[in-house]
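Here the complex is missing a single protein chain, while all its other protein chains stay put.
Just so it is clear, A, B and C label the chains in written order, and each chain counts residues from 1 on its own.
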Amino acid sequence: MDLGSLLNALILGVSIASIWLIAALGLTIIYGTAGVINMAHGELIMLGAYSSYMLQFYLGLPYLLCIPASFFIVAFVGLVLERGLIRYLYNRPLDTLLATYGVSLVLMQGVRLIFGSDPKYIAAPAAFSSNISLGFASISTFRVVILGVTALLVFGLWLLFYKTRFGVQVRAVMQNKEMAASFGINSGRIYMLTFALGAGLAGVAGSLFGVLAIVLPTMGASYVVQAFLMVVVGGGSLAGSVAASGATGELQSVLAFFTNDTFARFIIFVLIVVFLRFRPQGLFAQAGARR
Amino acid sequence: MAGLLEIHNLSKSFDATKVINDFSLEVVEGTLCCLVGPNGAGKTTTLDLITGRIKPTSGKIIFAGEDITAKHEHVIARAGIGRKFQVPAVLRDLTVRQNLEVSYSRQTNPFWNLFKFRNAGLKEKLDEIATLAGLKDRLGERAGILSHGETQWLEIGMVLMQEPRLLLMDEPIAGMTEGEIEKTARIFKDLRKTATLIVVEHDMGFVREIADVVTVMHMGSLLAQGTIKQVESDPRVRDVYLGEQEAA
Amino acid sequence: MQFTRRNLLKTTAAASVAIAAPHLWLPSEAHAATLKKGEPIKVGLLFSLTGALAVPEEDSTLVLQYAFDEINKNGGVNGVPVEPVIVDAKSDFNVYSEKTKELILREKVIALFGCYTSASRKAILPTVMQRDHLLYYPTCYEGAECTQNTICTGPLANQHSQDLIPFMVEKFGKKVFFVGSNYVWPKESNKNAKVWLEKAGGELLGEEYIPLGSSEFGPVLGKIRDAKPDFIFSTVVGASDIAFHKQFKQEGFKVDSMPIASLTTGEIETRAMGADFGAGHFLSAPYFQTLDNPTNQKFVEGFLKSKYGKNGTTHYNMEETYLSAYVFKAGLEKAAAAVGVENVTPRSIRDNSGGIRIEDAVSPEGLIWIDENNFNTWLKPKIGQCQADGTFKIVKAADKQVAPDPYSIYPDAGTCTKDGLKGPDGKVRKNVI
């Protein structure tokens, strides 16, 4: 084992972290703000991939435009979902888990009915199919793109939540819904918008994963549990999810370097359980209203 | 006479803020001690510390000769301390009867309770307390639908079902009618024969009527202690209360 | 309360009386599916039409329906049409098990066609064996199994890499890296590959397994980059395989200097990953859509034009599945001739299937036959290289059929015979799975 390889593993860890993070971002927003356990998050990611595919295949949109377009399409789906179902369940967090599991089945089968069960293909610019070599280390361009998009989104969310009026309102609703209402903040609207935003973020993740891996009706299922673990370990806050994904991504990469991928996962799951045992509120807990 | 409850030099800080500062108190068995003080004086925090809900930064709490500092809530409760919360906390999804039944916690071991279907002495006690709390006709109702006053009574009933040696009552008469307040005062006086009480209350009229000893807290420390007359004539107490009124 | 207890007691009493009744202790009747005059021959199609496994298995159902339509159009089996009973196993192994029972016990089918993964096969085999039924397993698998109730028309691990490894070593170099999905088939296939690698004088630089369904190949590709092999031998399956090929290119690996030799990356996969990710890599399979012979042309054209051909391609797994229908037809006809139509049972079909040949005129991949001992298939593995359009160019074909040997790497375990696994001590054990 030489230092260069370990360094490579560390760099790769950052990339893996960004993948875990971008899958978890939308969920962080939704769970952090409204406490909704959205089991359909994976299917929203899947919808993002399919909308990119659709836009590219039927409208010939270039891939780079498909990414933001997927955001809006899936955000709209999220909006409909929130208005039609989720808003009736805000005071029953565990029930949101079950209802959204139902939603995930519907979305998965719906997409299968429309597009069939064979995998689809999203074409990315040829420039993305290469790697960047820095002499000692090497990383694929597309991973850098994902990293860049993730960083951009995190920064944007930070601006949105900490530097805008909307962000103040969101945090007010998170801390105390009744109090916020007395200041004229419409919590229903805030929830609706954050849910749509979270869904849109899943859409972005989907259009990226579609290129990195595969576009299938079932593709979402593999992301939802790990995204959830990130959110809970992080404590439902943006910073928490960043930190949790960072730590997990590095661990995954380094452990896989020393052992193998499967065992690395096992260790991560166990570490998550141990961690939550000592810090059930997560890394950076939201200062939400707790009894 | 030794104190049933002795608090020695209790302090509690949240981050940098000292909420309770070197607070000591002794409550004699069979007395009713009223804990008064302006908002934020640390009254409820003191109750939290006594009942183990939060752990003190330093200091000691002795109950019936036993050190209960930083013990778990249920251990302290089992030792004989019952508590009524400021915001009435009843089990809203259970019926009034079930609320009272579950409070009759003579047997707390989960394994024993697995094999326990009838509770000796429960029925008499339940009848007595339900009558006392005026909830005799409401036993079958879900506690969540009770009015605020009824909920207060239910929680008082729950504390009584526990048969504690020391009762901590956090603002027991909030939301009660004149008649009910009188009734409460009567009950508390009765209780003093068998138990010891600490009552946190703002209503000075009520305090005047029931208190054996009044303890005044300010900024997390003991400000004054004595009979109601002594306390009311204490200039420091007046300052604190007047100061608060001016600020408000 | 008292009343209730009495009720309970009564129920329990009823239960114990029922248990005590002697006839209930008998094992239920042995299964005896037979053919009835004037009724179509029922066969069960046990594949996943929904869920993660639907990608390959839906095609299997379609191609079998096509095959049976073709058989029925040409007079059926022994003059009787075949009626496929189609169920959906929902990619859920519990459902595989339940549906198997339903097909055998309720539908009383004469044979089952099903499964794509070893895990689902293992899930249903106890039931199939216990009912002494017959499963056509129409795809490649690892071997190391000797049951009296399966017929397999795909390549075994020993057939799969026999040509591929020496070919790659000769063409690209001695150093190889093994990558596989983390389950039994890749591990067993790699053991076989190691045998051929040793014979070819190659060198194994590393062996990595990634979780099934995972799409994160960063760490594995990092290790490959460090190891610098001449080629990669891949047994990654399903969605992971597509992610693997994509990330291989995205990470800057060049297909010319380090191609992937795969046992799984066929026409479906190359189309799903986009041909530019697949082009240049190699696949070992008994069948490719581009095979140039009249039977295959007829099969490809006929299938794609039929109502089952909506997916627009044929690939090795579909062809192996297609063949299983004809193996069944021949076996049933032979059994009927041997024991009489009325007495045909799943077991008698199986016992009469040894040595069945599917000739060039029927088999798109060319002549195959069923081994008389282990009931796997003699076939010619071929090596194809993926082209820019996603089809494969055959670069090498075995000159003669290769024998299937389920225990090739476990000679100590014994040899698989018609009646069971014959151990070194001469004892024959039935149903070794």
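The definition used in the following text is that a contact is a pair of C-beta atoms (placed from the backbone, for glycine too) under 8 Å apart; a residue touches a chain by one contact, two chains touch by 3 or more.
Definition applied: contacts and distances are computed from a predicted model.
Undergrad: With one chain of the assembly withheld, which option in "NADH-quinone oxidoreductase subunit K", "Urea ABC transporter permease subunit UrtC", "Heterodisulfide reductase subunit A" or "Multisubunit sodium/proton antiporter, MrpG subunit (TC 2.A.63.1)" matches that chain's UniProt protein name?
TA: "Urea ABC transporter permease subunit UrtC"
Undergrad: The chain left out here touches which displayed chains?
TA: Taken over the complete structure, the missing chain's partners among displayed chains are A, B, C.
Undergrad: Out of A:Ala99, A:Val154, A:Val170 or A:Leu283, which is the one that touches the chain we can't see?
TA: Spelled out, the listed residue whose C-beta touches the missing chain is A:Ala99.
Undergrad: Would you mind spotting which of C:Glu98, C:Glu207 or C:Asp276 touches the chain that isn't drawn?
TA: Of the listed residues, the one touching the omitted chain is C:Glu98.
Undergrad: So that we can see where the missing chain sits, which residues of chain A does it touch?
TA: Touching the missing chain: residues 35, 37, 39, 85, 88-89, 92-95, 97-99, 101-106, 108-110, 112-113, 221, 225, 228-229, 232, 260, 262-263, 265-266, 269-270, 272-273, 276-278, 280-281, 291.
Undergrad: Tell me which stretches of chain C touch the chain missing from the display.
TA: For chain C, the residues touching the absent chain are 1, 3-4, 7-8, 10-12, 14-15, 18-19, 21, 24-29, 49-50, 86-88, 90, 92-95, 97-98, 101-102, 104-106, 118-119, 122-123, 125-127, 129-130, 144, 182-184, 187-188, 211-212, 410, 412-413, 423, 425, 427, 429, 431-433.
Undergrad: Considering the whole complex, not just the chains shown, which residues of chain B touch the missing one?
TA: Its contact residues with the unshown chain are 51, 53, 72-74, 77-78, 82-83, 85, 89-95, 97-99, 101-103, 105, 107-111, 113-117, 119, 140, 142, 158, 162.
Note that in this section only the chains that are shown with their structure count from here on.
Undergrad: Which two chains does the highest number of contacting C-beta pairs join?
TA: A-C
Undergrad: Which chain has its Cα centroid closest to the overall Cα centroid?
TA: Centre-most chain by C-alpha means: A.
Undergrad: Please report how many Å separate the Cα centroid of chain B from that of chain C, as a whole number.
TA: 72
Undergrad: Could you give the separation in Å between the centres of chain A and chain B, each centre being the mean of its C-alpha atoms?
TA: Each chain's C-alpha centroid was found; their separation is 47 Å.
Undergrad: Distance-wise, how many Å sit between the C-alpha centres of chain A and chain C, to the nearest whole number?
TA: Centre separation, chain A to chain C: 37 Å.
Undergrad: Which chain C residues reach two or more other chains?
TA: In chain C, no residue touches two or more other chains.
Undergrad: Note which residues of chain A are touching chain C in the complex, please.
TA: It is residues 2, 5, 8-9, 12, 15-16, 19, 109, 112, 116-121, 123, 128-131, 133, 138-143, 209, 211-216, 218-219, 221-222, 252-253, 256-257, 260-262, 264-265 of chain A that touch chain C.
Undergrad: Provide the residue numbers of chain C that touch chain A in the complex, in ascending order.
TA: Against chain A, the touching part of chain C is residues 50-52, 54-55, 58, 182, 208-211, 213-216, 218-220, 222-223, 225-226, 239, 242-243, 246-247, 249-252, 268, 271-274, 276-277, 310-311.
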